[in-house]
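Apart from one protein chain that is not included, each protein chain of the complex appears where it belongs.
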Amino acid sequence: MASYLARRTGYMVLILAISSVVIFYALRSAPGGPSGGGVLSPLSSQEIRQAYEKRLGLDQPIYTQYFIYLGHIATGDLGTSLVNGTPITELLQTHARNSLILGLTALLVSYLIAIPLGVLAAVKRNTWVDQLAMGGAILGMGIPNFWLALILVYFFSLRLGLLPSAGCCDPPQLIMPALVLAAEGTAVTMRMTRSSMLEHLRDDFVRALRAKGLPEWQVIIRHVLRNALIPVISLTGLRLGWLVGYALIVETIFRWPGVGYLLVDSIIRRDYPVAQFFSLLLILFVLLANWFADIAYGLANPRIRVA
Amino acid sequence: MDGASSRPAVQGLVDQYVGGRLSRRQFVKGALALGLGITTIGGILAACSGATNSTSGTPKKGGTLKEGYDLDFSRLDPINTNWYDPAFYAVYESLVTNDPQGNYVPQIASSWTAASDGLSVTFKIRSGLKFQSGAPLNAAAIKAVYDGIADPKNGSPLGSVWVPVASTDAPDDTTLVIKLKHPYFDLFNIVKTGYWDIINMAYRTQLGDKYGQQGVDGSGPFKLTEWVPGSHTSVKRWEDYPGTVTPFIQNKGKPYLDGINWLTILDAPQRAIQIQNGEIDTLRGPAFQDITRLQADSNLTVTQLKEWSGYFFSLNFKRTDLGFNDVNVRQALSHAIDRASIVKALLFTHGEPLYGPITSADKSYTKDVEQFNQFDVTKAKSMLSAAGWKAGSDGILVKGGKRFTFEMIIQAESFNQQLGSVIQAQLKTVGVDLKVSSLDRGTFFNKAFANPDSVMFFYLWPVPIDVVTLFVNSVNANGKGPNWGNAVVPQVDAAIAAWQSAANQDGLVAAGKQFQLAIAEQLPFVPVINRDAFWVNRKNVHGWHPDQWNLYPYYNDVWLD
Partner (left out) sequence: MADLTVLDEKAQWEAKVERLWTTRPSRWRDAWYELSRNKLAVTGSLIVVFFTLVAIVGPALAPYDYAKQVLSDVLLPPLSNGHLLGTDELGRDLLSRLLLGIRISMAVGLGTTAIALSVGTVAGMLAGYYRGWVDRIINGFVELVWGFPLILIAVLLIGAIGPGLTGVVIAVGFVNWAGFARIVRGEVFALREKEFVAAARALGKGDLEIMARHLLPNVVGSALVMGSYYMAIAIIAEAGLSFIGMGAQPPLPSLGQMISQGSGYMLLNHWLSTIPGFVIVLLVLGLNVLGDGLRDVLDPRLKGVS
């Protein structure tokens, strides 16, 4: 297990290193530059723009800039936003917090809906309950989240005037983005819970427990569900990448100042330090999630480790 | 250039009317007594109309105003900003400003006199003023700002309109003398803008690039707390604000509001939903398609004003292969644009076609520009044909094996994209193949300076001729400034020179007409449309008066129920 852990971790570091080079090059070789989006008046003369880029060291070859950047990171200096001069450490605190609030709420919502319904669908297999839940799930997988956002805003903000349409960070402002972000995950988790439940309901030990006269709900909740949840949990790890991706869109639509919102904005403005840091942060986050999912799955399922 | 209190009696009357202490009838009676004509009174009433609805009751202190804004925020550095935003009216003040009738009134300067030869203007500066940091705001501090604008290394892109100024002198704390190379009546139009707002230059030097991002030091009634472009700008009351002497501002002391939070809302329906829902209190720039809906909402007041803005596109004079250096080709393309239909469809008639560079609401507007640039496809086609362009097999014009195709860059924003699509479709009817490239902010301006075929742009400035000179002045061609079409037109340069050396109001108006005609005929850029300005407030907002002459309202008088 220790060597597996070490290999897995080393691998993660390698991927992160490669990603950092790729992102650094992609951002800086993209057309445009920060001189149009932040410090300078976009109407400034070419001379002023070039002087500014030189001041930022952008006239140097990209690999030189990369090593300078690494040097700064090594000394704990993450840099500051070119657009508004805020230190990245500060941006990290506020935006990462906002994203975590949104992401965790969405996950929670998604589990609270998906697991009970998934269990119910499995237990009441092939009844109208099952069909309704699975129909809902397949619809949930098919609705693009930005469109769902439009529809929800249309009804809840405009027609009913119940919920604020955008912004941060009052609890009512969290409701719609969390629901939209949760939609797809809920659908997938519900399907997964159902199929995993069905697999385990066929197990021999279930029959044995029933024979022992245990109440059916106890069999299902305490025994079947516990086993059935393992793949569901590990699916969460794998799906965090998707969640992060969708968060970019959902945060942008609802103007929720999280990491995704910041990242899209910083790429558009060519705010290099912010864009590269937060891209890497998201990748690290997804890698870590996969890592935990792997480890957890490996622990639960010793056979897997060998592969 | 008369004295500060040009028409004190009228001003007093207007103040009372705006303040709600005079009824409309009393106001008209008073104004007639002062010898004003009915048309003038009507004009004043119209200018104040946005104001009357919400100025009743006793002002209450406290509360934070949430204001929606349809544009992204620019850095709060007057000397090097994109355009200035509403927050400039809260954190800064300038030497003089405009009242709701367009007269010049005191702000930091309490009065001024122009020399009889027109070669200098002497401003009396209010004594004892301080910046928000506590640094003294005296004539020397103002001189530092104006010298900073004149110094190219500070990067002001507006240097070309400051050229007539020879020097700024501060003989003592309360006297500021602007010396001119030649008469420059337009000076007031320049120093009243947000770009000439008075800032603490020492602090700007100290903060460097972070000035206007992380901190500002002005003398306005509010202090900056946070500036996050793409999201919000927030300010809080400056407790040591010394008050104002500006006549039309009712509240002479500290502002009523605890703070203001401006929110950038780029998504059009969201702006309407948020003001209807009460998520914001006031709004600048609802989408045109939502105006009827907002007007029908009894919780809201919608104010419609003329806006000093315009959409135009450039044609790069260096594309000689397409004949963009030939005025006939430029005119031909302009004749292909159906401006009236665009105003009707895209602006829902809330705007007007631009046949010359500026709106008909401007003091110096001349109807003579309307003889040019009228929609006439037949004429466009025959002019192109005369220039040697013949339709190819696919309908696109060809000349010597060269297809008439070029690229226009626009900023990625839905209205720009629609306008770009319309121009594309209309040019196609005369056989011109336009490719519209929608670019994000980080790319657009870099490309604009990299010799593009065509740039579509939108300007917004309280005196439009001044800003238009930037885009067409030959000194701003070749990457030196925003003359992206590299237009070099002697008639236009001559008109700019006349505008910049006008010695009085009549001279200014005459030069303004000359300038408009030169552009309408020579087309250093192709003007397209002008839109109206819309402001919306909820009924619980009082003392919030957007007016024609200032881009944004002042916040000194604003209070919330």
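As written, the chains take the letters A and B, and residue 1 is the first residue of each chain.
As a working rule, a residue touches a chain if its C-beta (ideal position, glycine included) is under 8 Å from a C-beta of that chain, and two chains touch if they have at least 3 such contacts.
Owing to the predicted nature of the structure, the values given are computational and were not obtained by experimental measurement.
Asks: Would you indicate which residue among A:Ala26, A:Ile62 or A:Ala208 is in contact with the undisplayed chain?
Replies: A:Ala26
Asks: For the chain left off this view, which of A:Leu56, A:Ile73, A:Val129 or A:Ile143 is in contact with it?
Replies: In the full complex, the listed residue that touches the missing chain is A:Ile143.
Asks: Among A:Ala51, A:Val129 or A:Leu158, exactly one should touch the missing chain; which is it?
Replies: A:Leu158
Asks: Identify the residue among B:Ala412, B:Leu460, B:Val475 or B:Ala510 that touches the chain left out of the display.
Replies: B:Ala412
Asks: Which chain B residues touch the hidden chain?
Replies: Output for chain B: 267-269, 272-273, 287, 289-290, 293, 338, 341-342, 344-346, 412, 414, 417-418, 420-422, 424-425, 436-440, 443.
Asks: Could you pull out which residues of chain A are in touch with the chain that's been left out?
Replies: On the side of chain A, residues 11, 15, 18-19, 23, 26-27, 29-31, 138-139, 141-147, 150-151, 154, 158, 191-192, 194-195, 198-199, 241-242, 244-246, 248-249, 252, 263-264, 267-268, 279, 282-283, 286-287, 290 touch the unshown chain.
What we mean here is this: only the chains that are shown with their structure count from here on.
Asks: Name, in rising order, each residue of chain A that touches chain B in their complex.
Replies: 31-49, 52, 55, 83-86, 153, 157-158, 161, 164-167, 253, 255, 257, 265, 267-270
Asks: Under the stated contact criterion, what part of chain B meets chain A in this complex?
Replies: Residue list for chain B touching chain A: 74-75, 80-82, 155-157, 209-210, 213-214, 227-231, 263, 265, 267, 269-270, 273-274, 276-277, 279, 439-449, 470, 479-482.
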